[in-house]
Each structure stands twice: as C-alpha cells, then as structure tokens.
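Sharing a structure, written as structure tokens. Questions coming.
All protein chains but one are shown at their positions in the complex.
On to subunit A.
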Amino acid sequence: MQMSIKQEKIIRLTLSYLVLLAAITIVIYPILWVIGSSMNPGDSLTSSTIIPQNATLLHYKDLFTKTQYLTWYWNTLKICISTMILSVIFIGLTAYAFSRYRFFGRKNGLLLFLVLQMIPQFVAILAIYILVNLVGLLDTHFGLVLVYVGGLIPMNTWLAKGYFDTIPRELDESARIDGAGHFRIFWQIILPLAKPILAVVALFSFISPFADFILASILLQSDEKKTLAVGLFNMVSDEFGNSFTLFAAGSVLIAIPIGLLFLSLQRFFVSGLTAGGTKG
C-alpha cells in the first residue's frame, strides 16, 4: 500500500492534534471545575455543575468576611518575601566565598553542602520543632523563615557557585590591581554580572516556602499565623464537603495571580535549572 507524502502528513498531524486535544482536556478540566465550583451556589458539591446555573460570587465575599483568608495570604507573602531576601543575601555571599577564595575548610564545606542538599530538611521535623520551641520561636514567622533559609542554602549555594565560577577571574584581578578592596570587587564587579543567577535563587526561595506544607503546619499553631497551604488544608479536611465551594474560591484566588506570575517568569526557571543541572 503506497501512501502519498501528503496523506501521511495529514494523518500524522490529525493524530497529533487529537493527542494534544486530549492532553489539554485533562489539564484544563480540573482548573475549569474548580472555577465552576467556586461560583456554585450552596456550600457543598452535591448539586454542582461545571458551568453553574446561578453563578454567584458570594463565596469570594465570604472568604474575606468569614474566614482568616486575607490574613493567611498576607502571612504567606510576608514569609515568602522575607525568606527570599535573606536567602539571596546569605546564598550570594556564601557562594561567592566558595567560588573565589581558597580557604581552610572550603572543600569539606562544599562536600557537606552536597550531602545536605540530598537529605530533605523535613525528615528532621521533630528535631526542628524541639529546637525552635527551645529558643522560643515556636508559632512565630521569624522562626519559620530562619528554618526555610537554612534549608535553601545547600542546594542554591551550589547553583550560584556554579554560575560565579563562569565569571572570569581576570575581572577581579584587574580590579584588585586598580586598588579595589574585597568588598568593592564583590559589590561593583561580581554582583552586577551575577544578577541572572541571583534572580533564579530569588525565585526558588520565594516558591519553596509558598509550596511548603509540612514545616508550616508544625511550626505555626495559631489560626491568625497560618499560611495559605495550612489554612486551605484545614478548610478542606475539617469540614470536607461542607465548605468546599469556599475552598474552591480560595484556590482560584491563589492559582490566578501565582499562575500568571509564574508564566511570565517561566523562562528563568528553565534556564536556572538547566544551568544548575549541567553544572551541579
């Protein structure tokens, strides 16, 4: 049976479009479903349809008036931004030291980071809990932020160090000959060149506290201190079915801004991870 090139092309493209259509349906359906649920009248899903008959924004209003949702949102942003700022500072400095200086303990330090980045920080939840409790930082955002920052250091230091290594050393040396001190070389020569990797580190250190459930659920206890992940989980598990539409509204209000932010920054993620993947 001889098929002309044109026929073959039509079959191939039709099959491709069908596969992609199926994939898109599977991807989109849950998203549309949750948007639909959030606008369904009533609290539970027993009578819900994906396109609500009497669409209502009541649940969005309830979210702001009847729950701590806004507080959780604010807490989460506060925690993520503090973690991001502190991580970028500590990781930038540490990675620079490891990349540019040869000092006593450097090799062992790098090896320690390499091993530590493999063990997920939260396996030691009990110990972290006891420690944070002991120093009186339990149920504070500051304690949680410190724990996040520490957990981000090993992996991201390797990532940033790999990038610093690619900045030519001649630049520092000529600056040193011109009389620049250690700090000036770092601040005026290296930092401007390292912006791309610092942006990647910043993104990672913003996203990982945002997505974390386990540490936040253990270290934060009072309702008004909670983060979105913990708050929404409790909303679902406490009275499942009874406040699902409320939960759906809460999810939509997270998914849309974060999703848009992510889509606009997506190329940084890809470049950062491939740089880190091949280097470290």
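Criterion: a contact is a pair of C-beta atoms (placed from the backbone, for glycine too) under 8 Å apart; a residue touches a chain by one contact, two chains touch by 3 or more; residues count from 1.
Keep this in mind: contacts and distances are computed from a predicted model.
The complex appears with one chain absent; UniProt names that chain "Sugar ABC transporter permease" among the candidates "Phosphonate C-P lyase system protein PhnL", "Transcriptional regulator", "Sugar ABC transporter permease" or "Peptidase M48-like protein".
If you put the hidden chain back, the residue from A:M39, A:L63, A:A194 or A:L232 that touches it is A:L232. Contact with the undisplayed chain is limited, among A:V123, A:L171 or A:L191, to A:V123. When the missing chain is restored to the complex, the residue among A:M39, A:V147 or A:V201 that touches it is A:V147. In the full complex, subunit A touches the hidden chain at residues 9, 12-13, 16-17, 19-20, 23-24, 26-28, 30-31, 33-34, 37, 44-46, 50, 90-91, 93-94, 96-98, 100-101, 103-107, 109-112, 114-116, 118-128, 130-131, 134, 146-147, 149-151, 153-154, 157-158, 162, 182, 186, 210-211, 213-214, 218, 229, 232-233, 236-237, 240-241, 244, 247-248, 251, 254-255, 258-260, 262-263, 266, 269-270, 273-274, 277-280.
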